[in-house]
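All protein chains but one are shown at their positions in the complex.
Naming follows writing order (A and B), and every chain is counted from residue 1.
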Amino acid sequence: MIAFLLRRLGQSLLLLLIVSVIGFAILHLAPGGPLSQFAAGGDMTQADLDRIAEQLGLNRPLPVQYVEWLWRMLTGDWGLSYRDQQPVLHIIASHLGATLELMLTSTLLAMVIGAWVGILGAIRRYSLFDSLATIGAMIALSIPTFWFGLVIIYVFSVGLGWLPAGNRYTMGDGSFLNQVHHLIGPCIVLALVSTAVWSRYMRSSMLEVVNQDYIRTARAKGVPERQILLRHALRNALLPMITITGLHVPTLLSGALVTETVFTWPGMGRLFLDSISYRDYPVVMGILMFTAVLVLLGSLLADLLYGVADPRISRSGR
Amino acid sequence: MNKPSTKASGLALPALHRREVLALGAGGLLAASGLGARAQGKVPPPPPAKPSGQVVVGLSQEPTAFNPLMPGIEVDETVWMQIFNTMWLAQPDGSLVPDLAAEVPTEANGGISEGGLAWKVKLREGITWHDGTPFTAEDVKYTLELINAPGFKARTRVGHSLVKDIKVSGPLEISWRMEKAYAPYLALLSNTFIVPKHLLEKAADPNTAPFNGAPVGTGPFKWGTRTPGDNIQLVANEKYHGKGPYLEKAVLKYVPDQTALYAQFRTGQVDLIIGTGIPANFYAEAVKLPGRKVVKIPSASLEVLMPNLEHPALSDKAVRKALYASINKQAIIDIVFYGLHIPTESFMPQESWAYDPNLPKQAYDPALAGKILDDAGWKRSGSGVRMKNGVPLEFAVSTTTGAALREQCQQLMQQDWQQVGIKMAINNMPAAVIWGDFYTRSKFQSLLVGTAFRTVIDPDPAHRFGSDAIPAKSGNGANQMQWQNAEADALMKQGQETFDMAKRKEIYQKLQVLVREELPILPIYQYAPVEGYKEGLIGYQPNINARQNTWNMGQWYWAK
Partner (left out) sequence: MSGVPFTSTAEPTLPPAPGFWNSPGLRRFRRHRLAVFGAATIVFLTLACIVGPWLLPYTDTFIDIRNRFAPPFSGPHVLGTDPLGRDILARLLMAGRISLAVGFSAMAIAMAIGIVVGMVAGFYEGALGAALMRFVDAMLCFPSIFLLLAISALISPSVPSIILLIAMTSWMEVARVVEAQIRSLKTREFAQAAVSFGASNRRIMIRELLPNAIAPIVVAATLNVAHAILAESYISFLGFGIQPPTPSWGNMLDSAQSYLTSAPWLAIIPGAAITLAVTSFNFIGDGLRDALDPRMDGQ
């Protein structure tokens, strides 16, 4: 076990290094820079801009800048944002809560609804419900989620007034109920894709389990169908699903970015978008590394859980 | 106390006289009358005795720079104006009123002498910083010196670099000398916020001082809290030296998308939209919203086509004249912008005291454009595109991506020019790319931009039109068109050196005639953005001479 973890740690560190090099190169080699926002205003002269560029250390050769960034990173200093000079970790942390809130609630919602739909579909295979569920899941996976979000806002918020048009809470009213009210829209939109994925996987997982010998035996023994489903089949069908969650992290983060944009949710996706627009290099690199760590942790968790769930899986893989 | 100055400050900016007000169009009248307070037609209720209530201001960009001397974008000024003060402030009518200073220095009162080489300012008594420390002339000296300090990331040193020999002669008196007479400095100082010496000098490095994340000033609001990416909350400064504040709390809410911002304004989550404001296509609907007041405000920004004068086709004045004659300005304004903006011929806003209303008016005349091109030797080739000496009349227009209305504008222009034999390609890019080297080093062919051509509130456009201001030619300025015109240079130099307002007006009118003739920029319209606020908000007053219309937020309050 220890050996496995150590090996994974080593691999992950290597991956993070590669990710950092790729990210750094793309960022810095691309046209435009953190001073573009000031050039647009027209107040600052070229001398002013050049002076600031020099002070930010942007004129040094790229490998030098990279090594310095890496060194500071390794000692725990993720740098300061070019925009508000606050520590990058600070900024990420302040945005993280909002994104986690969204990701967790939508995953829960997706799990509950997706599992229910998938299981029912498996039990009543080829019924109308099943066909509709399958088509529905397909469509849910094919709809651009931002379009779905916009429709939700304009029907339920601007149109009916049932939901707020965005934000995490109404200024001046930060109560729990208010926050939940604001969470409804984005949560549903983010859960759309996850629900579809969950329902399809639950369905195929249930079908696999239901055809197993031990289920047939239980039936033959006269155990009531309901009990079979709930106590035996479900538990075994759920296990592999949980491991999938860890691998779902990148998709969730992607979806969160789009949802946050549509609902002006102050999370990491929003931060990433703004930082890229303003070429706030330290923050962009910080978010890239952070999400890479999250993704790696997710896949590690998935592998561990999978091993726990099914001890037959050997870990001699790769 | 802010005493409205009854006499004109004399120097660079006189009060707008009644005759001039009547000469302006309706837009100018709106500006001069301060629509907000007088719209109801009846006397507004008095302000509350104690600060109460809050206002939520919606911004489509996030303020992130809180040290007013360091680089920032327009929206950062929204914060600076509340937390800090300048020595004097420009009013909507163009006059300067003293704020931290006791009176605005002029040649008449001796504040400015030796033809602009010696300055002396008397400061107001009884002002304290938010932490209680008294405000003195030492703070002003420290501010001016910090700007010029090597290693400090100063936002701009234009004008400030000419300051030397700063002397503090008493707690409220400061004087300095300038290396040369520079009239726009008065305007520049109206946008130079004073920072506290006692806090910043303690920091090891003012660039990264904790002050920059929790600023302390003399303004009507104190720093409250900040939720990065979402909002900034400011609280009333009960010991403010001016009128107000009447609001207990001011919240600056960041909503990145203009359409989403408008939706939140509709549903009441934000009380007020300023800056880029409400998109033109929502104007008709917004005006009819119950409980909301929506106003067109004057702005000094102009939408111009900025050609790169080193481009083979665009360097030819005949081409520019033809381009100008075949832009259907009115159609663009009416169709894309629902008639909101104001067509213009000048690079100065109509409300400026130096504006020349008698410039030749452009008329949409494709036949004339064709004739101009024919006469200049640009003949139509087989494909319909004109050519001269093997050079096709072909160029690209770039603007920032994601600006839907501007894209429509480009497409209309493309179609119009195609009929005259001009091939225009659209080449848009994200803001950070366009405003990078592509812009600053003049690598573009032409740009469609909204920008202003003045130095803060002073009409001097030397940094945009001077031949020594071309960065691509090692100049120091923002003359990205790469315009080099000796007559213009001479005029602008004269304009900078004199403080005589009448003379300056004459100079700048000559300059406008020259620019209109040579067309280093093709002016299309002057912006008339649409801002909106909830009914019941008293005190809101658009000010073309302020960076943001929260310039007097200390005087806002809600009617009960």
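Structure notes:
By our rule, a contact is a pair of C-beta atoms (placed from the backbone, for glycine too) under 8 Å apart; a residue touches a chain by one contact, two chains touch by 3 or more.
Predicted model only: the values in this text are computed from it and were never measured.
Touched by the hidden chain within the whole complex are the displayed chains A, B. Listed residues A:V158, A:I215 or A:L304: the one in touch with the omitted chain is A:V158. Between the chain not shown and the residues A:L14, A:A93 or A:L108, the one that touches is A:L14.
When the omitted chain is restored, the residue from A:T45, A:S106 or A:T145 that touches it is A:T145.
Checked against the full complex, the candidates A:Q46, A:S106, A:S194 or A:T264 give a single residue touching the omitted chain, namely A:S194.
Listed residues B:N148, B:T227 or B:N281: the one in touch with the omitted chain is B:N281. Even with one chain removed from view, chain A keeps its contact list with that chain: residues 11, 14-16, 18-19, 22-23, 26-27, 30-32, 134-135, 138-139, 141-147, 150-151, 154, 158, 193-194, 196-197, 200, 204, 207, 211, 247-251, 253-255, 257-258, 261, 272-273, 276-277, 284, 287-288, 291-292, 295-296, 318.
Even with one chain removed from view, chain B keeps its contact list with that chain: residues 258-259, 279, 281-282, 285, 331, 335, 401-402, 404, 407-408, 410-412, 414-415, 426-430, 432-433.
Operating definition for what follows: only the chains that are shown with their structure count from here on.
In terms of their C-alpha centroids, the spacing between chain A and chain B amounts to 40 Å.
Interface of chain A with chain B (complex): residues 30-33, 35-49, 51-52, 55, 80-81, 83-86, 91, 94-95, 153, 157-158, 161, 164-168, 170-172, 261-262, 264, 266-267, 270-271, 273-274, 276-279.
Taken in their complex, chain B has these residues touching chain A: 54, 56, 62, 64-66, 71, 73-74, 151, 153-158, 207-208, 212-213, 227-231, 251, 253-257, 260, 263-264, 266-267, 269-270, 430-440, 451-452, 456, 463-464, 469, 471, 475-478.
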